[in-house]
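Below is one structure. I have some questions about it.
The complex appears here minus one protein chain, its other protein chains still in place.
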Amino acid sequence: MRKQLVWILVVVFLLGIGGGVSAQRKQVSVLWAEYDGLTPDYASNLEAAFEKEYSDIDLNIISTPWDKMHDRLIAFVAGKQPPDLSVIGTRWLLELIDMGVVEPIEQWISKDLFNNIDPALMEGKIKGVLYGLPVAAGTRLMYYRSDIIDKVPETFEEMLQVAQKINKPDEKFYAVGMSGKKYVELTEYAYYLFGNGGYFFEILPDGSYGKCTVNDEAGVGALTFMNDLVNTYKVTQPGVTAYRRDELQDLFIAGNLGIFLSGGFTATLLEQRGATFEWSVAPMPHFEGKPQSTIIITDSIVMFKDSQAKEEAGKFLDFFYSDPWRLEFDKLVGFPPVTKSLANDPAFQKPVYQVMIQQIPGAKGWPLMPEWPECNDIIWDNIVATFLGEKTPQKAMDDAAQEIDSIRGM
Amino acid sequence: MTKGKFWRTESTVAYLFMIPASVFLLMFMFYPIVYVILMSFFRVNKLGDLVSFFGWGNFRFMFDKPEFWQVVVRSCVWTAIAVAVKTAFGLVIALLLNVEFVGKRLARTLLIIPWASSVPISAMIWQWTYNSDFGLLNHTLRSLGVWRNPPIWLAEPRSAFMANLWVDIWCGIPFMALVFLAGLQAIPQELYEAAEVDGATPWSKFRFVTLPLLSGVLTVATLLSTLWTFNDFNVIYVLTAGGPGTSTDILITYIYKYAFQYLRFGPAAAMAVITFGILLIVSIVYARSYFREGAL
Partner (left out) sequence: MKERERKSLYFVYPLTVFILLILLFPFFVMVSTALKPVSEVYANPPHWIPREWRWANFSDIWGKYPLGAYFKNSFIISLGTTFLNMVLCIPAAYAVARLRFRAKSFIMYLFLVVQMFSPIIVVISLFKIVALLGLLDTLLSLVLTNSVFTLTFAIWLLSGYFRGIPKEIEEAALIDGCSRLQSVVRVLLPVAMPGVVTTVIYTFISAWNEFMFALTFITSMDKRPLTLGLYNFIGRWTVQWQYLMAAAILALIPVVILFMFIERELVQGLAGGAVKG
């Protein structure tokens, strides 16, 4: 028995030694998200090319399924072993700032890179300090069946009229797709809320967030409309609470939906899977008398305070944001470019990119606050309660706003 | 007398034999468990560091939430039903596969397939199977005429709970069956033959020979299964993530949500300690009978 233990200890020891020896070059670790469409080759090629140019730096790209990014990042950070850089959903940034683990990034990157990034996409700038560079950014838009719908609805009211005409549940063709399954993001509600001139919180004069406003006229109006689509007019697919966005997307690509609100990635998938019908894109609808608006979702790359190789990490950012690598990245992932130098590249002149870019001025992002994940869940649960007929829209949003305010100590 | 010599150093030998396993477990689990218990009584920051003593504050924070009590009750119901069904199913299958018949080996091999794929992947496969548009479950039920109008499984609280429950059961059946089968193999054939000579019916053979001799294995398997089922996170997380609303959340998915999504490590740790308390009580009640029966 003792022999085995000794054996194990020897192995442990040797591995410890092994870890020590290889640490001669400066190490830079990057927690890297596996976007759909991004092949594993991309990361390994990037790593090899970078190390070829900077032979004194050992780059370690930690490739992670997107679904598991947050879990892994939390384990690394709470385990006191943060990477040097990490791709994040920008909405996580505030919790990282709250933890005090992220480093202002501007001083570590070159001026050229900083100037090359579209300022409208710098969501990672908090109170004037830039913490994250945008990795991917996109506004959400409307996909519709151009072979069935001849007049593109500009408002949600028009969308409802069109929907009632084209809805054919007997033939498994549903006019509007609606997702209601528990999911990390609240995008579906954001489309209707923003299109009704509303927002999740009141914005105070100093730019901070005040009370939760989902129970105001815009918020309740948006939910009432969604609920009517589902339960009164029944123009959505049945069982909305069983659908996540990706499941809804499958339904649209299979030709069972007339209108589907989503992001740029759907266009890529429609082409990849060879959809057999005609489709087109249009700006996100809004309610009558309200300005057009939609949600913009960005992912960022941040640097950690504890990094021992900030300068080297900055070099990696400069390298990654150079045109050839960014162009390939944007093309594979299917987002419009975040760098100005690629804005006029022929690859991004398709309608889907045009609509996404055109919507940017009126678009709003997620609230950037550390409590957002919890608020997100509270609103979502109450929306689902409305769909299931357990609460009226007014009651649901009142409950949500009250609970959120009490959590935030308002 | 010779016997005395063999067993004299008994307890020394015993401790020597227990040491490797115990040290190994202590090395890895002592700190994590103590830390969870500490966290539950402290204010904890978003990095999981202890900040200041909080007494029962984290517990009170959870107790004040009405959903919390629903979640606790649901966890218990979830575990009770799942373990009971797994045990019953497993026992039936073990008894069937203990009978000599042609094709038995094939049946045994096929039986382990549900167990041989990892739980998150199994849950993904079930998610696809439950899908009301492209999934084959509802399609098959409809076309066989078994169920003309099957529900959209994951859409409503009740059916979603059932759907989750079934996947957990499905993942656990092969394990149960196999453990019971090994237990059945260990029962000497002579006992059945003796019972038959006495004119025992199949039922009384099962009741008076099989069950008593299987009870040790039965206790261990159901006890451990209770612990695992109570803490089964992957099935629910993949299938419904606790939805619709919070209608399929159990304690472990709640803990995950509080720890990894809200970064409220304090309340999460408090719930982990509550889970520990519940499971400890169950184990003590359970294992008592095990220790009493056995020659421990």
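Letters A and B name the chains as they come in the text, with residue numbers starting at 1 for each one.
Note that contacts are C-beta pairs under 8 Å (C-beta built on N, C-alpha and C of every residue); 3 or more make two chains touch, one makes a residue touch a chain.
If you're wondering where the values come from, they're calculated on a predicted model, not measured in any experiment.
**Student:** Of the residues B:Val119, B:Leu165, B:Val209 or B:Ile236, I need the one that contacts the missing chain.
**Tutor:** Answer from the full complex: B:Val119 touches the omitted chain.
**Student:** Pick from B:Thr210, B:Asn234 or B:Ser247: which residue touches the chain that isn't shown?
**Tutor:** Going through B:Thr210, B:Asn234 or B:Ser247 one by one, B:Asn234 is the residue touching the chain not shown.
**Student:** Which listed residue, B:Pro32, B:Pro66 or B:Gly145, touches the chain dropped from view?
**Tutor:** If we include the chain that is not displayed, B:Pro32 is the one touching it.
**Student:** Considering the complete complex, identify which of B:Gln70, B:Thr109, B:Ser204 or B:Ser289 is in touch with the unshown chain.
**Tutor:** Missing-chain contact among the listed residues: B:Thr109.
**Student:** Using the document's contact rule, name the residues of chain B that touch the chain not shown here.
**Tutor:** 2-3, 6-7, 10-11, 13-15, 17-18, 20-22, 24-25, 27-29, 31-33, 35-36, 48, 89, 92-93, 96-97, 99-101, 105, 107-122, 124-126, 128-129, 133-137, 139-140, 170, 173-175, 178-179, 181-183, 185-186, 188, 196, 213, 216-217, 220-221, 223-224, 227-228, 231, 233-234, 252, 255-256, 259-260, 268-269, 272, 275-276, 279-280, 283-284, 287, 291, 294-296
**Student:** If you put the missing chain back, which residues of chain A would it touch?
**Tutor:** With respect to the unshown chain, the touching residues of chain A are 1, 4, 8, 11-12, 15-16, 19-20, 29, 33-36, 39-40, 43-44, 60, 62-63, 65-68, 71-72, 74-76, 78-81, 172, 245-246, 249-251, 253-254, 256, 263, 265-266, 269, 273-274.
As a working rule, only the chains that are shown with their structure count from here on.
**Student:** Using mean CA coordinates as chain centres, what's the gap between chain A and chain B in Å?
**Tutor:** 36
**Student:** Quick check: in the complex, which residue numbers of chain B touch chain A?
**Tutor:** Contact set of chain B toward chain A: 16-17, 19-20, 45-48, 131-134, 152-157, 160, 240-246, 257, 260-265.
**Student:** Which bits of chain A are touching chain B when the two form their complex?
**Tutor:** Per the touch definition, chain A meets chain B at residues 1, 4-5, 70-71, 74, 77-78, 95, 98-99, 101, 172, 180-184, 237-242, 247, 250-251, 254, 256, 370-371, 373-374, 377, 381, 384-385, 387-388, 390.
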